[in-house]
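One protein chain is absent from this view; the other protein chains keep their places.
Chains here go by letter, A, B and C, matching the order in which they are written, and residues are numbered from 1 within each.
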Amino acid sequence: MSKAIGNTCWAIAEGYIPAYGNGPEPQFTSHETACLLNTGEQDAHVEITIYFKDKEPVGPYRVTVSARRTLHLRFNDLTDPEPIPRDTDYASVFISDVPIVVQHTRLDSRQSENALLSTIAYSSSN
Amino acid sequence: MSKAIGNTCWAIAEGYIPAYGNGPEPQFTSHETACLLNTGEQDAHVEITIYFKDKEPVGPYRVTVSARRTLHLRFNDLTDPEPIPRDTDYASVFISDVPIVVQHTRLDSRQSENALLSTIAYSSSN
Amino acid sequence: MSKAIGNTCWAIAEGYIPAYGNGPEPQFTSHETACLLNTGEQDAHVEITIYFKDKEPVGPYRVTVSARRTLHLRFNDLTDPEPIPRDTDYASVFISDVPIVVQHTRLDSRQSENALLSTIAYSSSN
Partner (left out) sequence: MSKAIGNTCWAIAEGYIPAYGNGPEPQFTSHETACLLNTGEQDAHVEITIYFKDKEPVGPYRVTVSARRTLHLRFNDLTDPEPIPRDTDYASVFISDVPIVVQHTRLDSRQSENALLSTIAYSSSN
């Protein structure tokens, strides 16, 4: 499998990091994840832009997904240029220099039992 | 990122606002959300039509998503031309004058622990 | 909105009706739902085929989605030609004579707090 599967532009319209959680950390820390998969033979250089309801977008955040690797990126961990605020609606766009696949997952542990959601992101060629 | 990503026609076949909820409001109010993302440089004027099982569609509901912004729209909050009934099956269609991305999320807090679902909506060019 | 949005062939590879549930019925009966949306001006005549792991497919089940209506179909309610067995893996294919949109949702109430999943189905033209 050396072929690069996927697309170079991905969007996740839903985004929300709960302000708190329950359960053993880090597995049960409330988190919002973008799962990035690079099946190709070249590293993927990805630029992420974060959109908000009532202020200008922030970014780019830069991550690299090595060739033949997956990166399950917690939005909670993004800090440069600035952390993503908690308890705030946002959305995200991923632009990669090579094709990748992006899937969105949230674990919400604010109440004592965790809840999960996941969806493949929206993709297009950029 | 000034390019407008997405499509101008989106459909969510699932729709259901639970009649009640548990937990601190507004975060744990049972709600059904359409997350709209406008990455472009022009405001998106969106017309929403609500479909039912046994009566004519209602709409259009009108919302604007400003350029370079996201709007996480709770169906609970739509009131004009009329509120969406609770505990009733519905579906929704979004027609925008510029490309947007739409993702569907529900938080169901009828029982003491919340449940979540999410999916990218179905899109086509209109 | 008189345009028929969607596609004429849809597939849901996941299918499983839990054998039992908890909570007030019918809302909290464990159920598996296909949400069908017909935005067009003609009734949609839909034929559903159910696939299994180790026996021949069963069908067609026939449902009609009226023009400008949505039908949230519980697989639990299908009886003709035969009910879908509980606690059994299955998959489903929907063939419609006019374009529709199909979304898949499950409410699992086997444990005391319900869980939810949803995804847009896979579509193609048939």
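As a convention for this text, contacts are C-beta pairs under 8 Å (C-beta built on N, C-alpha and C of every residue); 3 or more make two chains touch, one makes a residue touch a chain.
Remember, predicted model here, so these are calculated numbers, not experimental data.
Enquirer: Which residues does chain A use to touch the chain missing from this display?
Expert: 1, 3, 5-6, 23, 27-28, 33, 35-37, 39, 68-72, 101-103, 105, 112-120, 123
Enquirer: What does the interface between chain C and the hidden chain look like in terms of residue numbers?
Expert: Spelled out for chain C, the touching residues are 9, 11-16, 49, 51-54, 56-57, 59, 87, 89-91, 93, 95, 104, 106, 108, 110-113, 115-122, 124, 126.
We adopt the following convention: only the chains that are shown with their structure count from here on.
Enquirer: Where chain B and chain C touch, do the two copies share over half of their residue numbers, giving same, or under half, giving different?
Expert: Copies use mostly different positions to touch.
Enquirer: Taking the mean of the CA coordinates per chain, how far is chain B from chain C in Å?
Expert: Roughly 21 Å separates the two chain centres.
Enquirer: So, what's the distance in Å between the C-alpha centres of chain C and chain A?
Expert: Using C-alpha averages as centres, the distance is 30 Å.
Enquirer: Which chain C residues reach two or more other chains?
Expert: Counting only residues that touch two or more other chains, chain C contributes 113, 115, 119.
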